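All protein chains but one are shown at their positions in the complex.
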Amino acid sequence: MTTVCSATEAVADIADGSTVLVSGFGMAGMPVELIDALISQGATDLTVVSNNAGNGDTGLAALLAKRRVRKMICSFPRQFDSWVFDGLYRSGEIELEVVPQGTLAERLRAAGAGIPAFFCPTGAGTMLADGKETREIDGRLHVLEYALPGDVALVGAHRADRLGNVVYRKTARNFGPVMATAARTTIVQVADVVATGQLDPEAIVTPSIFVDRIVPVGGQA
Amino acid sequence: MTTVCSATEAVADIADGSTVLVSGFGMAGMPVELIDALISQGATDLTVVSNNAGNGDTGLAALLAKRRVRKMICSFPRQFDSWVFDGLYRSGEIELEVVPQGTLAERLRAAGAGIPAFFCPTGAGTMLADGKETREIDGRLHVLEYALPGDVALVGAHRADRLGNVVYRKTARNFGPVMATAARTTIVQVADVVATGQLDPEAIVTPSIFVDRIVPVGGQA
Amino acid sequence: MSLGKEELAAAIARDIPTGSFVNLGIGQPTSVADYLEDDAAVVLHTENGMLNMGPAAVGDQVDPDLTNAGKIPVVELPGCSYFHHADSFAMMRGGHLDVCVMGAYQVSATGDLANWHTGAPDAIPAVGGAMDLATGAKRVFVMMNLLTKDGRPKLVPECTYPLTGVACVDRVYTDMATFDITPEGVVVLATHGPTFADLEELLDVPLIAATGH
Partner (left out) sequence: MSLGKEELAAAIARDIPTGSFVNLGIGQPTSVADYLEDDAAVVLHTENGMLNMGPAAVGDQVDPDLTNAGKIPVVELPGCSYFHHADSFAMMRGGHLDVCVMGAYQVSATGDLANWHTGAPDAIPAVGGAMDLATGAKRVFVMMNLLTKDGRPKLVPECTYPLTGVACVDRVYTDMATFDITPEGVVVLATHGPTFADLEELLDVPLIAATGH
């Protein structure tokens, strides 16, 4: 059952050592207000799964700067404005697991879909497959990849109804829908909350079954 | 690139021995006009993948009655109105592979997503796992299931734009979207075709990249 | 007095926690929906691709594009959503459903479920979504008569019918008693007519009295 609450309430029970899935591709879909609340809340020793490793000095980068993250699992940490991560990485203060972007998305989907492992052609024969089980299927080499579940997902979305159904906006959708399925507790920040029945049932992207907490944060709706 | 054409044109090149994916759950989403065209076209020795094995005497049941289908792969062949299939099965005139409904959907999705095989908890320890590779992962037994691609998908949908983007209607969506991704050639029948740009980009369920041929058949729009 | 089918459905409905996401199997379990109170805010899932499914459609409400898993026309409830079959079963297999209610031919003392196939040589096997539900739902409730028509127990030491799932059943609601399948054994939660001793006599399965009985 989905509750509508404040960012502070929503992140209150995130424990030290949690695996936190953070949506967004660059800043599009990044749950900035939820991350700010998590920073205030103080949980540390986190593993963060997100496509990038923070941009500029806000959001995920600010969480990293506070040294709350033990390990990043992402596809593309190095960007023109990822100086916070870069510094921590070069000084050996953060672990990094690099995963091809599509494999990252598929491992998250698998976690949400009850598929513990799957064979994947991506990365076969590269250093990202080092040490992994491989198998030739239909004449092609594949890597066995495992589901990547989270304790908590922090998702930036567009709008929700009071029941907890969620829609996204344009390419800000990106990782939100798969991360929402992959965590034990899913927290979604939205620009606004509408009455149940006000969203088109054919166009709901994340049904309420995946959503535990909705945090209205205002902004573009 | 998607073409808009008649049912007869759309099915003209389906070869004997093809694997044909047929959408629908009971009659909801069943591409009746495409199946009728396939019956007229005459292709035989087919493997048909569909949730059920035909209802009454029309659609898939009519194709079966013409003895064009060598093998059915489905989750639930036996229904109150599946007398055509029942007769063929009992007289040994058709092969049957029964697959749990969710595994059927996931094998189709895997085919469309470039995942050749995945571990699945469903059916582990049952007769439907007999002879299949199994593995214990995280303390639970799983079955290795393989992707199920089709040569052709026949999909019943609601509406398309001229570019080939497709939307469905209510629970008639069912297997259409995954089958559309899983076949080399995807043929979609719709009630009507609208101008490109007339469908909400946030609500398109099957993007045009998966659709080869659109067949407007009229009816409820 | 043993419970009638409607009383059984009502008893199950009472035990479903507020706000649960629930799948009711085809046949008898469907009737549980009739006893869910509105304020229980239970959301029904139907595996053919819908959440917040409403009751059976009547008259003009009938729409061939909107059915439940038993192919019976139904209606929408506010806040409903539609999704395709792979997403629907990902929901199930991924452990997102709180409860499913299914019928059964047999349940074993360790929670094995047999409800899809009689094993008869001339039977046409048809599994549908039964294995997915049995494997995926967080809690699997079975709703059945305790005895077959010819008086044999359906709660058994080991299933003789082909299995739907291994060690997947959490609770068994029957006309004569309600049982919890636990790591310690089969616990009799409530009796409807027979005494605990009657049940021990009837069943070839060791029974544990619920605390407080």
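Read from first to last, the chains carry the letters A, B and C; within each, the first residue is number 1.
Here, contacts are C-beta pairs under 8 Å (C-beta built on N, C-alpha and C of every residue); 3 or more make two chains touch, one makes a residue touch a chain.
In this text, all values refer to a predicted model and were calculated from it rather than measured experimentally.
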Chains shown that the absent chain touches, full complex:
A, B
Absent-chain contact - pick from A:T2, A:T47, A:N174 or A:Q189:
A:N174
Taking the full complex into account, find the residue in A:A7, A:A61 or A:A105 that is in contact with the omitted chain.
A:A105
So that we can see where the missing chain sits, which residues of subunit A does it touch?
25-29, 51, 75-79, 85-86, 89-90, 96, 98-106, 108-109, 120-128, 141, 168-178, 205, 220
Those residues of subunit B that touch the unshown chain are 1, 109, 111-115, 161-163, 165, 181, 196-197, 199, 201-202, 204, 207-210
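Definition applied: only the chains that are shown with their structure count from here on.
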Subunit C and subunit A - chains in contact with each
B
Centroid-based (C-alpha) most distant chain relative to subunit B:
A
As a test of whether you follow the contact definition, which chain pair has the most C-beta contact pairs?
B-C
CA centroids of subunit A and subunit C: separation to the nearest Å works out as 34
Measuring centre to centre with CA averages, how many angstrom lie between subunit B and subunit C?
29
Could you work out how far the Cα centre of subunit A sits from that of subunit B, in whole Å?
33
Considering subunit C alone, which of its residues make contact with at least two other chains?
76, 82-83, 89-90, 92-93, 135-136
Of all residues in subunit A, the ones touching two or more other chains:
113-115, 201-202
